[in-house]
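Shown next, in structure tokens, is the structure this report addresses.
Complex shown without one protein chain; remaining protein chains in place.
What follows is subunit A.
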Amino acid sequence: MISLVVVSHSHALAEAAVTLAMEMAPPDGAPHVGIAAGLDERTIGTDAAAVAEAISAADEASGGEGVVVLLDLGSAVLSAEMALELVDPEVVGRVVLSPAPLVEGLVAAVVAAAAGLDAAAVAREAESGLGAKRTHLGGEEVRTEALPGQLTADEPWPHAVELPVVAEHGLHARPAARLVARVADVAPGTEVRVRNLTVGRGPVDALSLSGVATLDAQQGHVLLAEARGPLAEDALEGLVRLAEEGFGDLPGGTGDQLAVASAPVALVDEPGVAGSGLEAAVGPVVRTAAELDLPDIPVEDTGTEHRRWMEAVHSAVARLGELAATTRGRLGAGAAEVFEAHAALLRDPALTAAVERRLGTGLGALRAWQQVVEEAAARFEGLADPYQRERAQDVRSVGDRVLRILAGLEDPDDLGEGILVVDELDPALAISLDARAVRGVITLRGGATGHGVLVAAARGVPVLTGAERLQGVATGTVVAFDARSGRLEVDPPAEVLAEFERLLERRGEARRRAMVAAHDPAVTTDGVAVPVRANVTSVGTARLAAEAGAEGCGLVRTEALFGQHRQAPTVAEQARAFASIAEALAPHPVTLRTWDVGGDKPLPFIPSREEANPFLGVRGIRAFRTDRTLLVDQLEAACRAAQEHRLQVMFPMVTTREDVELGLEALDEAVRRTGTPRPAGLRVGIMVEVPAAALRVGDLARGLDFVSIGSNDLSQYVLAAERGSAAVGPWADPLEPAVLQMVRDVCQALDGSLSVSVCGSMAADPDVAGLLVGLGAAELSASPASVAAVKERLRAGSLADYRALADAALGCGSAREVRALLEARAVSALPAGGTAR
């Protein structure tokens, strides 16, 4: 458990505050709370040395778990900061100084520490300690640390509406930019302010993007927008409509991240637009102008500096407009919004005011802007939501653009030819770089979900992220990387280079062949068509799957589709997402698997408890035995979407006939709710992954339309070996004849009365695909990336060949023998001069 330290001018005050807060802690689980207050028990003052001692003692008491320091004001803050210079540097990394108000913060911190939260989380709880009181007193603003665009809360404004935040990433930079843009559309003279009612932040000026974004509004929060002025009601009405659209950020909407990632750029036939798509590249290091040291430009008078800054912003906004237009054409509206959000940041009155304040103190435009950008980026990095924290990259990116102009540097259009190495990948750069010259991009920092990385990946430009060790590597040094394996070679010897050349050649060849035949059906040499579908987790992967030639979807992992949600998605929201996936894959069918949750993959909105053996616990449909509301909601969404689209549903982790009945009853209830008959095309099935279900599949499948074998779970249950546990690896091979036997038994028990599909990772292995067909599977569902390869392999043999292969495999004594058999076949199946997978 972490420890706490209270720093106050007054010893008596600190003692009393601790007594009050400790009433909230459980008697047997109270955190250690140290006190460093007063010069002695009666003299007011603070002593940095005493604070340092208290912190060291608290760290020891916490066993090195961490310390949160709560302080009153003035010298308490300075003394605490100084104390950090006096304690062991190793301890400093575990200490958080909290800006929370002392009493409220301490009470919240004691509760959070006793609950076992870590130091950062306890500090957050302490900071929001004011929320309850503020909400109770009607939003009287008492923050000591001003937010950008912060307004003081006086009496309520005449018009007010509540805006729920429903989109999964909350009000991050782009939806916030839409809110600001909507307000800016209203004629001047009308003012709007917004606060986050849920966590008690704000109010902020609704015209300030950085203000709105730092409200830290997350999914499930409620905002209060207030307006005054001639068009107040219009302004609020616009915001209500925007909120209903999830601020333009609902899945399938224009702002969908995945839409950006999966935009079909590979199809754009314009030189320099599409990258190699090989996820690997070799070449000399090139860098951008932005990585250079900025020159010291002589500072002129405030008026000149102000003009200089305004001109730079103006020219940056103009260029962002051009980029938005180009991008909309190439990548669609979703990607173009990145640039619109950047332009909105440059118009942000809070940032403008901060720059002007600095210009007023005699600072030059370049340094003033640099400081303001750094501060704003740091503020985003300080937010709780990791997704929002990444928006610091947006701020730095637009900041860099203006800095380059202020420093008189050329726009980095001509980078030379090779591998671009950047600190973080700026989205503007990602879209404007020439993919003929830039063969790949390596970032030193920044995650794999930054806007820039998504855009580059969508263009097929190979990107490797987080390669810190390239920091000091000289421009011109040859590097080679493979993003699939994460391998990175600096200045590699000739044999490694040759190895990469062969890899690129092989991937290029495989890609060309896959592209050519991807959309042809997989038909065996004796004329049996085997539908090959894809497993998808989002609208974006559904689009990718369609492009890769998938004939529909054999498994939508609905728990992954809504995995980022903190609250259960609504029926309408789910129906919309299901419809978008079905549209992407039309005219082929899409199979929805109902919520597959449990101790091993919890969802925030479905209660689950920790279990000793989560894989043998309350998983899949078992979670709805007591309360099936969320299951019925999901099935209702499926029914509604199935009225227009080709959808089927299946229930996971079915063990007994009672489980099947539970699913069917829930479906009946969902159908009743829609008020229309069950859609004619809506087929219903179960997953077979529990041996009990496999043994009794004839009984369980009665009245159903299909079954789907989840080979991953079936293997682990047949072999009693947990998947992902290295220790039982030797027992966990899905090619064990026992598993193959069970697949065949299921197919034979149904004997063609129902179609059997296989949707685990076995189905994604081209070598195994034929074997599964030989065992009796009529359909396969693979990862989008392997669809084309699976199809190609199936075309190489006849159904009779595959049946003979299955017989031979069942005659093997071990998984190893089966593997050897498959390898021997794979080699002989290769066309002459072909390339191995």
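The criterion applied here is as follows: a residue touches a chain if its C-beta (ideal position, glycine included) is under 8 Å from a C-beta of that chain, and two chains touch if they have at least 3 such contacts; residues count from 1.
We take it that contacts and distances are computed from a predicted model.
Asker: Report the protein name recorded by UniProt for the chain absent from the figure; options are "YdbS-like PH domain-containing protein", "Dihydroxyacetone kinase subunit L", "Xanthine dehydrogenase YagT iron-sulfur-binding subunit" or "ABC transporter permease".
Answerer: "Dihydroxyacetone kinase subunit L"
Asker: Going by the contact rule already stated, which one of A:Leu20, A:Leu39, A:Val516 or A:Leu616 would touch the omitted chain in the full complex?
Answerer: A:Leu39
Asker: Contact with the hidden chain only, please: which subunit A residues?
Answerer: 39, 43-50, 74-75, 78-79, 81-82, 361
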